[in-house]
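Of the protein chains in this complex, all but one are displayed in their positions.
So, subunit A:
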Amino acid sequence: MSADNQLTRAQRDDLRTIAAMIVPASDEHKVPGADDPAIQADILATLGRDAKLVTAALDHLARLAGQPLAELDAARRDAVAQELRKQGGAAAATLVRVVLQCYYRDDRVLRSLGLELRAPFPNGYVLPDGDWSLLDPVKARSGTLRRAP
């Protein structure tokens, strides 16, 4: 069974709604929200071992909301989300984490942050050697290692 099918349609709807509450779209930064279809598809496709806890969090959310999250008015929706985050324990933390880990690897988001769209290997990064004269005061102060009998 694909990860996509591990969540019901109602759960996927609530996931999309709460993802947009965590990270909404921004015109200023030219980035999508975490409810963006590509990001949602990434979340669903890579749930893997997190599926159980994410499902538990979404079940908890459904109980708190009593109806689809998107259908609540804004104030009530915020209250439900806050309650989930406060009381949801490891399940809620996992839900938030899977949203963020997929959001912050999206090409559009990384580009907006000025980050390269690639894995670290094999090119790596260049690290400036820095000004080692900063160490001169430490050398000048010296010090002694505690002696052992």
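Simple rule for what comes next: a residue touches a chain if its C-beta (ideal position, glycine included) is under 8 Å from a C-beta of that chain, and two chains touch if they have at least 3 such contacts; residues count from 1.
Keep in mind that, in the parts below, contacts and distances are computed from a predicted model.
Missing from the rendering is one chain, named in UniProt as "GMC family oxidoreductase" (options: "GMC family oxidoreductase", "FAD binding domain-containing protein", "Transporter" or "Methanethiol oxidase"). Touch with the chain omitted from the figure is made, among A:L7, A:V23 or A:L72, by A:V23.
On the side of subunit A, the interface with the absent chain consists of residues 21-24, 26, 28-29, 31, 46, 48-50, 81, 93, 96-97, 100-105, 110, 113, 115, 117-132, 134-135, 137-139, 141-149, using the contact rule stated above.
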